[in-house]
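Before any comments, here is the structure.
What you see is the complex with one protein chain gone and the rest in place.
Our next item is chain A:
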Amino acid sequence: MNLFLDGIAWIFDPAHLNGPGGIWVRIGEQLSYTFGAVALAAIIAIPLGLWIGHTGRGRDVAVLTSGGLRALPSLGLLIIFALAIGIGFKAPLLAFVILAIPSLLSGAYAGVEAVDRRTVDAARAQGMTEWQVLTKVELPLGLPLLIGGIRSGVLQVVATATLAYFASGGALGVFINDGLKTRDYAELIGASIIVTVLALLLEGIFALLQRLFVPRGVTAGRISDVRSRPLRPRAVVGSPIQEGK
């Protein structure tokens, strides 16, 4: 446990916290990557996902692509971008956009798909246009899964942003790189604690957002109790077996 105390002591050393290249600056960089990449990914993936979910077209393609993208090793992807467009903040940002797309895409289409088809048909029967069906029925009802997709995209990028230093892109990985080079275990552990706490904080914030932004009564994707009821909840009383039935 001493190593963890050393790590915590490293974090709260004012010499590490402040100044250019200090912990606060690096946290800022890590968060800029996270929200920048997720925002860019959202512009591409959410409209596409909603369209796929609404029309049902291209579903298989979307499943395959998002599955395939997930198998891509993030480090390799980042380094390919660094070699292709040069070091700096652009290469990591683009790599993180690609990493975030599968979560956002599948969140968006799974959200729309999870809406009860009868509800959609009812909306159509009320005379809603396709656009109204999408924005007034499918989008609000699919919101839990959509936000869930954003949440997992954010978590993936905030974790992976640690690797941005490979492209000289700053962020918290800089401390991990320093620590590995100088065998400074306090710095390694300290930086690891910061990244982990950051990820857990974002997870908590999103769990809260999911509660706040989801309209009351919406249960798509929320699993309260998936266990099925017993076939015969009560003993059958007073129904004699009818012959020939």
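As a working rule, a contact is a pair of C-beta atoms (placed from the backbone, for glycine too) under 8 Å apart; a residue touches a chain by one contact, two chains touch by 3 or more; residues count from 1.
Convention: contacts and distances are computed from a predicted model.
Engineer: Write down which listed name, "Chemotaxis protein CheA", "ABC transporter permease", "Peptide/nickel transport system substrate-binding protein" or "Molybdopterin synthase catalytic subunit", is the UniProt protein name of the chain that is not shown.
Structural biologist: Checked against "Chemotaxis protein CheA", "ABC transporter permease", "Peptide/nickel transport system substrate-binding protein" or "Molybdopterin synthase catalytic subunit": the hidden chain maps to "ABC transporter permease".
Engineer: Taking the full complex into account, find the residue in A:15, A:84 or A:125 that is in contact with the omitted chain.
Structural biologist: A:84
Engineer: Please identify which residue in A:15, A:71, A:125 or A:212 touches the non-displayed chain.
Structural biologist: A:71
Engineer: Spell out, residue by residue, where the missing chain touches chain A.
Structural biologist: 3-4, 66-68, 70-77, 79-80, 82-84, 102-103, 106-107, 110, 144-145, 148-149, 151-152, 155, 158-160, 162-163, 166, 173, 176, 180, 185, 188-189, 191-193, 195-196, 199-200, 203, 207, 210, 221-231
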